[in-house]
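Here it is: the structure, laid out below.
Partial complex: the chains shown occupy the same locations as in the complete assembly.
Chain nomenclature is as follows: A and B, assigned in order of appearance, with residue numbering initiated at 1 for each chain independently.
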Amino acid sequence: MTDMGNYDSLTVENVPGGAIVVHGDIDVAGGPILEAALLRRENEGSVVIDLGDVSFIDSSGLRSLLGASRRARARGTTVVLRHVGAEVLRLLEITGTTSHFSIETSND
Amino acid sequence: MTDAAVIGPVVLRLPPDPALSRVLRLAASGVAAMAGFTVDEIDDIKIAVSEVLLALIEHGGEGPIEVEFAIEDHAFIVRGSTPIESFDVEHPDLLLCRTVLTSVCTSHGIELIDQQAQIWAAVTHASIP
């Protein structure tokens, strides 16, 4: 981190053929970064998002996940959320959107 | 311990930059921790503050955003505002935001007052009597 510039609060790691691993906060800044990464990967078929390193999400972040879910459903598949922690699970529950995903919690 | 009602308010004026969401959460956590809110309550406050900011960024203009944190009557209050010409407080994009605020806050409001989008939310500290 020696060059000057905006440091993104969210980074996405693309494991080829594997999960999309998210690090950071899925908020109004991170949501669009995640959405762009998801759109680049979805032509590959199934989508697995690893949220093990995400301890914050708000409704704008949730919208990027719901968008991926809607597009997955249109392709006849489901978005898998892996290593879902308490904070993400809570937001899914209070918005009644858990059923949009196949969820694997951190304890699974 | 002094009375929590004496804390604040802290007012932040910032550009409508999404990257500042985390900065607001950090500042809000600091104020709430100082006022004795629990870890779970601080989680709610972080969500509330983020919802207020994202609604102002997504529905406001290019103008500055003002956010106030205050402790009043055993509650953490976040009040945000930004200049705006017209503002559809029933916009469908605000539905998810309202759903979240309804769950994590004791009360909240989204209004257009004096050419300003004004959003506020309150998280009450649950003290054991």
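To be clear about the criterion, contacts are C-beta pairs under 8 Å (C-beta built on N, C-alpha and C of every residue); 3 or more make two chains touch, one makes a residue touch a chain.
What you see is a predicted model; the values in this text were computed from it and never measured.
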Original post:
Per chain kind, how many copies sit in the full complex?
Top reply: A x2, B x2
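Please note the rule applied: only the chains that are shown with their structure count from here on.
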Original post:
In whole angstrom, how far does the Cα centroid of chain A sit from the Cα centroid of chain B?
Top reply: 24
Original post:
Once bound in the complex, which stretches of chain A touch chain B?
Top reply: 6, 8-9, 25, 27-29, 32, 56, 58-60, 62-63, 87, 90-91, 94-96
Original post:
Which chain B residues qualify as touching chain A in the complex?
Top reply: 18-19, 21-22, 25, 43, 46-47, 50-51, 53-54, 57-58, 96-97, 99-100, 103-104
